[in-house]
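Heads up, one of the protein chains got dropped from this complex, but the rest are sitting where they should.
Just so it is clear, A, B, C and D label the chains in written order, and each chain counts residues from 1 on its own.
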Amino acid sequence: MSLSVSITRQQGDFTLDAAFDAPEGITALLGKSGSGKTSIVNAVAGLVRPDRGRITLDGEVLFDSARGMHVPPSRRRLGYVFQDGRLFPHFNVRQNLTYGLRFAPSGATGPDLASVCDMLGLSHLTDRRPGALSGGEKQRVAIGRALLSRPRMLLMDEPLASLDSARKAEILPYLERLRDDTGLPILYVSHSVPEIARLATTVVLIDAGKVTGAGPAERILSDPSVVRQIGLREAGAVIPTRVLEHHDDGLSELVFSGGRLLLPRIDKPPETPVRVRILAHDVILSLHAPQGMSALNTLPVTVLSLREGDGPGMIAQLQCGDDRLLARITRRSATAMDLSPGKPLFAVIKSVAVARADVGAG
Amino acid sequence: MSLSVSITRQQGDFTLDAAFDAPEGITALLGKSGSGKTSIVNAVAGLVRPDRGRITLDGEVLFDSARGMHVPPSRRRLGYVFQDGRLFPHFNVRQNLTYGLRFAPSGATGPDLASVCDMLGLSHLTDRRPGALSGGEKQRVAIGRALLSRPRMLLMDEPLASLDSARKAEILPYLERLRDDTGLPILYVSHSVPEIARLATTVVLIDAGKVTGAGPAERILSDPSVVRQIGLREAGAVIPTRVLEHHDDGLSELVFSGGRLLLPRIDKPPETPVRVRILAHDVILSLHAPQGMSALNTLPVTVLSLREGDGPGMIAQLQCGDDRLLARITRRSATAMDLSPGKPLFAVIKSVAVARADVGAG
Amino acid sequence: DVTVFAAASLKTALDNIVEVSGQPGVTVSYAGSSALARQIEHGAPAQVFISANTAWMDHVEDSGLIAPGTRRDLLTNRLALIAAPGSDVALPIGPDMDLAGVLNGGRLAMALVDAVPAGIYGKAALTALGQWDSVQPQVAQADNVRAALRLVALGEAPLGIVYATDAVAEPRVRVLGLFDTALHPAIIYPAALVKGGDTPEARAFLEYLSTDAARAIFKANGFSFPEGQP
Amino acid sequence: MTDWLSPTEWQAVALSLKVSLWATLVSLPLGVLVAFALARWEFRGRQLLNGLVHLPLILPPVVTGYLLLIVFGRQGPIGAWLDQLFGVTLAFRWTGAVLAAAIMAFPLMVRAIRLAIEAVDPRLEQAAETLGASRAWVFATVTLPLILPGVIAGSVLAFAKAMGEFGATITFVSNIPGQTQTLPSAIYTFLQVPGGEASALRLVLVSVAVAMLALLASELLARRAMRRVSGT
Partner (left out) sequence: MTDWLSPTEWQAVALSLKVSLWATLVSLPLGVLVAFALARWEFRGRQLLNGLVHLPLILPPVVTGYLLLIVFGRQGPIGAWLDQLFGVTLAFRWTGAVLAAAIMAFPLMVRAIRLAIEAVDPRLEQAAETLGASRAWVFATVTLPLILPGVIAGSVLAFAKAMGEFGATITFVSNIPGQTQTLPSAIYTFLQVPGGEASALRLVLVSVAVAMLALLASELLARRAMRRVSGT
């Protein structure tokens, strides 16, 4: 499955002019408020018609201005979780959830009502009308409704924004399983870089209606030049690893080109490839291999580049085996440690700093 | 100003039975989806009538079932930022923003249209209708509208959920200034612990319609027993500090009972009290004072208690001067370092780990 | 100024007379006799009332609203049996006419037989002829006599009973015959001054209606005049 | 009460009910369709259709009745055609009374339904579309339930109007007791004779009672539908 989008559209003063490819997996649209994310998703869903361009899903043309083609939304079979909910007020939760089921082709498989209710914690609400739901409950129903329509692809516009972290922690693994087990492609809009880092196979950066960067999540999110756009606090590197073994004390050992990592248990069998995100600000640089510290992971690295940020911070890009890490340090430390490209160092990472939410199978 | 709430209300199967006091500053309601946060805010705003109870603001009774009192919403002068936006579709952005101005008593002071537009990045949108705004733009207008009504208190129901971190980073300091400069009290609903840690003076924990904990933010958010409810990833300690001096390289030095901290520049004059949040997972424990490392902050601490979590992690509560820190470590490290209550250690904190978003004046 | 309340069926003739009379300021309000009578009862500013039947004039007079001594029988009329355009039936009016047979399932158009004067007279005539019972189920009652006439003119009803005056004015219908005046109560259009409207101008207009000039116009429209008057 | 009204009067009551019900039911689907077209579709002749629908409201009823007679009478173009092809006669039949009542009530029905359609949030319909519902399904499962209060309001308005319709009905189908004599015709008849007011009043009361019942029922129905729509 692969989605290919290349469209332009004028709405008021705002010009959308976006082209990107979304290969298998989860493609995240990342961009600030008003940058055009929802507009793109609406075009893919067929709810707005671009002025010009082409949208294809797995070779099938959904829209093509040159040929005057516009497949109606109902025949695109894209499950859309809207930014603004849009539950049917006259149906109860169960009826909302199962609305799309009747239109799904008989061959289509997917989760059933019970499992969706379970996963989203909706079982006790099935007889309620949307008017009697809390904000987060509504959003969960919207997610379930899209899932249950057995779509070929999911379009999710900030689906988890109104949910607490506990609930998010339940839904995220489910989306991962969808991505991995069923191969259901997802176009995912979110403001949350951790969420995106965990889920996304591909990241598309949007700014003022234009695509300013697109590519595998690992590359985009590890690109120091992207740091500006997504915010210093969220900078980090995503590293492909492989599960080595699980230890008795609840830690899992992963291996990658740069060495080994100890992480809280990951529920994947040995040999499973796993993507790990290491935030730049979770990496401490040390001139010597540290002793007697609670941080379990120490990796030998070489400084690749140093990039000044605003204020007192710098981003150091580090070569670690074949992979790259980012570290956020102060200029004062850089001076004190006399950092410069080529300098060999140790990167100290607390095992727990690579938190569950930052681990994505991939 | 102080808000005092003690109400019960039955809605369907759900029983709200909440009592808490919100002293000056920002009081955060923290609880998972469907726990009753919006219901409480609605009662305070006067949009729903509790079955029983009493709500007073600064001694003035807003609601009292015993005396049959119910001040209508329009005379409560509470600026409500709704979870679901609720912009007036027939007004443009400017008209939406200034709607409440005409009803504000002539004496009431507050920000003007220009400054609100500026802060919220709405200046180029003032002539648009809400239907032509993106999700985040709508939310910003809703915030501005409440601010411009010159309220006695702000009620904010997940006001920043749909905003990107860059935008949040612009709005949060503004809310802080409101809190500090104008003393405008805020009742703040959010799922984001960092947001709450940064803003909240008081935290009220809600679970299934009941208050399960309430008190100063420092205490509640540093309470290891609260960690479960708010999620391990969010655990941390909030420490009151004071600005000592600003260094030329962009770092600010803060002092607190346990020693000194170097942080990226904080825009407060020396002597200003500042609250600093240190996430448990950003603290590394070391048996020796580390050398040649990029982490600038090393504090001598003593282990107070060790608390087992789920999985391989533990939470160590540390005495640091008169304050307490939390550190999240693996059991393996605890064993390797032979940790036990009373053991003196060093806590290593990267200066940058105390990120801007976690600094709150207070 | 004079305000005249007149039965709607008088419109053609009366408009003509008002014009010819040269009397300025005469306005005529045409409506059903029942509506006009009730309005006079409720204080309408009518000065002259011309009813299409005696019943409503009686009603107004009984209410004491007629200027004493001003009531007169102005006009009389005849009932006509008419046929739709294109019809070639010949049906002499009499007790042995086969009205139902000629209708052949079609309708006999009349005004409301229990309420509107033309209908009441028509029913009386048919009853007197012994035809009513057999023809009753075929009767289509219109809310006024003009509507009945229209049903026949449009060919919707093959036959109808209307005033002779109506038949005269409608070229599309063919008169099969006039009912003998003995078959039904006299069809009289009484006129009178309304109490309170008794001004010299009103009186003059009422008098004018009986002049030869006026009568010529009435006559041209198919009206006749009460016994003893030419 | 059976004594209170004469058999003919009972007939008139029954006929009025029958005619009004049929008029409402028959025009409902078309009313919804036309309201939908006027509210949502852009087409040449939209304003013309809108005007046409309103015509019976603008014209005096008698004129409408007369036009009906010309068009749908036995000699009329459509009337003759209906008669030949289907053996359906409207003139002088209760079916004709249904047509007259339906046409007179149509603008009211369409206006009410159209207003309801225009109030439907198109974003909900879009949501249904993305879930795979074709336009027709969206209409049946989302639009229609959401406009139900408007449809009910429009129908009752139409029913009430049909119960009171007089001018067009009597002009088009006359007043044949048991066949086309509706309640208003009966009332009118009484009002034409001096002293008939009391009898008219009795029928007016019946008419009012029937319509009030219909109104009450519709209020309850509409409230239910409204509660559904408000989502609680």
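Basically, contacts are C-beta pairs under 8 Å (C-beta built on N, C-alpha and C of every residue); 3 or more make two chains touch, one makes a residue touch a chain.
Since this is a predicted model, take the numbers as computed values, not measurements.
Chemist: Quick check: which displayed chains does the absent chain contact?
Modeler: Looking at the entire complex, the absent chain's contacts are B, C, D.
Chemist: Among D:15, D:116, D:133 or D:173, which residue is in contact with the omitted chain in the full complex?
Modeler: From the options D:15, D:116, D:133 or D:173, the contact with the absent chain belongs to D:116.
Chemist: Write down which of D:5, D:21, D:37 or D:215 is the residue touching the left-out chain.
Modeler: The one listed residue touching the chain not shown is D:215.
Chemist: For the chain that's not shown, point to the residue among D:5, D:25 or D:57 touching it.
Modeler: D:57
Chemist: Check each of B:110, B:130, B:213 or B:264 against the chain that is not shown and name the one that touches it.
Modeler: Residue touching the chain left out of view: B:130.
Chemist: One chain is left out of this view; which of B:76, B:281 or B:331 touches it in the full complex?
Modeler: Of all options in B:76, B:281 or B:331, contact with the hidden chain holds for B:76.
Chemist: Which chain C residues touch the hidden chain?
Modeler: 3, 5, 8-9, 11-12, 27-31, 35-36, 38-39, 42-46, 144, 146, 149, 153, 166, 169-171
Chemist: When the complex is taken as a whole, what residues of chain D touch the one chain not shown?
Modeler: Within chain D, the residues touching the omitted chain are 47, 50-51, 54-55, 57-63, 66, 107-108, 111-112, 114-116, 118-119, 149-150, 153, 157, 160-161, 163-164, 166-167, 184, 187-188, 191, 197, 200, 204, 207-208, 211-212, 215-216, 219, 226.
Chemist: Please identify, in ascending order, the residues of chain B that touch the omitted chain?
Modeler: Residues of chain B in touch with the missing chain: 45-47, 72-80, 82, 84, 86-90, 99-100, 103-104, 129-132, 145-146, 149, 155.
The rule is short, and it goes like this: only the chains that are shown with their structure count from here on.
Chemist: Farthest from chain B in C-alpha centre terms, which chain would that be?
Modeler: Centre of mass proxy via C-alpha means gives C as farthest from chain B.
Chemist: Just the number, please: Cα centre separation of chain C and chain D in whole Å.
Modeler: That gives a centre separation of 35 Å.
Chemist: List the centre-to-centre spacing of chain B and chain C in whole Å, with centres computed as mean CA coordinates.
Modeler: 91
Chemist: Going by the touch rule set out above, which residues of chain B reach two or more other chains?
Modeler: Within chain B, no residue touches at least two other chains.
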